[in-house]
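Of the protein chains in this complex, all but one are displayed in their positions.
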Amino acid sequence: MEKVLSKKAFPQWVKKLESYTMYLPRKDGDFWNYEVIKNPEIIDLDYLNTVLSPKKIIFPQREVLLEFSTSNEEELKINEVLPEEAQSVIFGVRPCDAKALTLTDKVFGGDFKDPYYWKRRNSTALVGLACNTPPSPNCFCLSVDGSPHSKEGLDILITDLGDKYHAESFTKKGDDLLNLAKALFKNPTAKEKKDLEKIQAESKKKIQRQIKDTKKIPPKLKDMFDSPFWDEESLSCIRCGICTYLCPTCHCFDINDEVTSSSPIKGERVRTWDNCQFPDFTMHSSGHNPRPDKAARLRQRILHKFQYFVELYKNYQCTGCGRCISKCPVGIDIIEVLEKARDYGS
Amino acid sequence: MVNLEELKKEASQILKEGKVKYIIGFQRGSNGLLPVPAFIKNPKDVEKLVWDPTCVYNLTLFLQDEKRKKTKEKEPDERPVGIVVKGCDSRAINVLLQEEFIKRDDVYVLGVSCENTGVLDEKKLAKKLKGKKAKKVEFGANDDFVITTEDGNIKIAAQEVLAERCLECKAHFPVIYDVLIGEKTKRNVENPFKSLEKIESLPPEERWKFWKEQIEKCIRCYACRSVCPMCYCDECVADTINFVVTPDTSAEEKAQKIKWLEKSPVSSENFVYHFVRAIHLAGRCIDCGECERVCPLDIPVRFLNKKLEKEAKELFDYDVGFDPDKPSLVSSFKDDDPEDFIR
Amino acid sequence: MAEEFEPKIVAFLCKWCSSAGSDLAGVSRMQYPPNVIPITVMCSGSVSPLYIFSAFNKGADGVLVSGCHPGDCHYIKGNFYARRRIALVKKLLEYVGLEPERFQMSWISAAEGVKYTKVIKDFVQELKPLGPQKKLRRTQ
Partner (left out) sequence: MDHNTYIPKLAKIIEIKEEVGGARPIKTFRTQFLSTNNFSFHSGQCAMLSVFGKGESIISISSSPLLKDYLQFSILKMGRVTSSLHEMQVGDIIGIRGPYGNSFPVEDWKGKNIIFIGGGIGLAPIWSVLNTALSIKKDYGDLMLIYGARTSKDLVFQEELEELRKRMPVHLSIDVEEPDWKEFVGFVPQNVTDKKPSPKNAIAITCGPPIMIKFVIKALEGLGFKDEQIYTTVENKMKCGIGKCGRCNIGVHYVCKDGPVYSWAEFKKLPQEY
């Protein structure tokens, strides 16, 4: 379904969707973050990319898996805690972040479907915003099979046409959202369709960063496991978790028991994000650590994204959002690391 | 004015003479305005060294890696590491010496004076430039920065785009060095704790609201810990395995280790982490401001450290990082330390 | 009618003075409120700030650190170190907006059973109007 909505009517549309929990990027100091919309009057879609991607809504950093307790009779009880199935809409999802969710879908799908993830995922509609101008100077989606107006993973893609939005729905979830405010939407004219094409073509040209010959990287990395390259590249790494926590595709997690009472025992089993850059991530109880240093951990991060994931799911585990580059405390640049690896020894 | 060529010459010479095993400095990166750390072994590569207002990093952080590496080597190279430091960074060296984390012979300090200015706050600059992209930032002749943008050069008074900590810096020049590049320019800082006033003057409940909002944002990426040259503990209460495990560590030891805080990034747990970080840096934080710069969520963590720096000064007349031979803040006391708060 | 709020106080008492002082109060059958969870430590100087943060994290409404009077420390200087450290912790907690009344330090000797009961009584009285400490407490 392809429609056009005047910008002024945007808040009205949002108002019509009141039965949904709605998220929109909101400015907080110098950065943007997704928040629940409280007042639809003061919303707009003019924003840079958020610090954390919508991953944090679908796969929250903290999630209770189950509760456990012993009653007075010392009987142990466990209680499954699934997220509430609240119908939600996330507005303004950048195409790279939407694509990232199609990648975490692969991880949380497969033989064991992750019920916590899918409860949220299935009840959430993603309304994307095409990047007419790149929201970050480090955007490089074109190099990893993405595009600033890709529809992958989205239910609706909105494109800013100046005084109006072009909105295209690709799924039933998307159609439902448009149908709730039918009167506000018009069919696009031939000129508007042409404008859209023009904007899309131009948006690609505005992306400043790229990886050349990305395809050559996975086979090259396969032979670089034992290379001293990783020692050199990781010299300035400080072992923080920014690159992976901010990554829209990173999905690693930890499971811990949080006890609120020790006698009688009462508590929750909680899943939290975890991070392959932390030393204790892979450390065995014995103290043995298969990835003992930052070189091994940087290698894991790069290989996971550009070799292992490619072998497993035929996709890069990177959508080119540029967060890890922009926020790395010491300027480690994944584009540079990959290009150096591609050319290493040749 | 600091002469970069002088720095390069010195660096090249000590490498050629074999005086140092390598030099940690700044070089241009592949992305953005900020440089990246350089680890230079070959005298030829000293050409890569840069010095400009974007050299924000406190490179003394990398002395931790050096030390860890050295303890693993059977026959370590005992030569010092050359390291480029600013005034604040040099105070970190003093603290590391004071705590005997390093020895004086472990480092060859290439001190660079910030003279009348300091380093850049990228965010302040971005606001000033209103969307224009800076390509290069250099020290100007009149305590200003020269910014190269797409449409030519702009001069901005350094004061307007300096990092907050530079505005409150007590010594713009290295206080310990083997070579000093630039001059020991004295500048009077009226109130080195001025930036704290805004929060301090809030009523307690407002202050609580402010900090709760900030600390709640924390995603526990631990970048503030990782970037800190003083956070060199092998064990940290914040980690799931919060101590060094060897094959000899017994199961009991591991099982009985207290889990001081949960991994969940909720207010109560985040506060424990940030309190521990702050208190552990009391009398040790040299205010390089790196913790705050790297925070992806813009949590003003520096204000926690700065507050304790202020209290150390006011209650105990303690200055951090000026004298490596002085006992540290919390391993010393005076008979007349204030005790009006004690019953 | 709602029951009156009874604050929970975690008290770190040094073994040589304050803990002995509390024992004296006990064996002398002095009356004082039962709100204290005493934890005997070897010296007030051995109280890590982490213990204090942890006590608040685990739900203490108030925390007390108590040691020997200056000059009386069994380890000569332990309480002097404590004095400095606790001052900093107190400033930090107040800075983020915790009520100053919630964290206290005292000097109580082995002979000061009476002082111990007074410190506790006063502490409880000051905590009551504040209500439960929810700011730093782990949500349950």
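Order of writing sets the chain letters: A, B and C. Residues in each chain are counted from 1.
Rule of thumb we're sticking to: a contact is a pair of C-beta atoms (placed from the backbone, for glycine too) under 8 Å apart; a residue touches a chain by one contact, two chains touch by 3 or more.
Values in this document were obtained by computation on a predicted structure and should not be read as measured data.
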Interface partners of the hidden chain - shown chains only, full complex considered: A, B
Selected from A:47, A:118, A:170 or A:344 as touching the chain missing from the view: A:118
Among A:10, A:229, A:281 or A:306, the residue in touch with the chain that has been omitted: A:281
Omitted-chain contact residue, chosen from A:251, A:294, A:327 or A:342: A:251
Residues belonging to subunit A that touch the chain removed from view: 65-66, 68, 76, 78, 80, 82, 107-108, 110-116, 118, 225-226, 251-257, 259, 262, 265, 267, 269, 274, 276, 281-286, 288, 290-291, 296, 303-304, 307-308, 311-312
Touch residues of subunit B, complete complex, unshown partner: 250-252, 254-255, 257
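Following the convention adopted for this analysis, only the chains that are shown with their structure count from here on.
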Mean-CA-position distance for subunit C and subunit B (Å): 35
Multi-partner residues of subunit B (at least 2 other chains): 262, 266
Shared interface positions of subunit C, touching two or more other chains: 138
Residues of subunit C that touch subunit B when the two form their complex: 49-50, 53-54, 57, 70, 77, 80-81, 83-85, 87-99, 104-107, 119, 122, 135-139
In the complex, subunit B residues that touch subunit C: 199-200, 204-212, 215, 237, 260-262, 266-269, 271-272, 275-276, 278-279, 282, 304, 307-308, 311-312, 315-316, 329-333, 335, 337-339, 341-343
Interface residues, subunit A side, partner subunit B - complex: 28-31, 51-52, 61-62, 137-138, 209, 235-236, 238-242, 245-246, 254, 256, 258, 270, 272-275, 278-280, 283, 285-287, 325-327, 329-333, 335-336
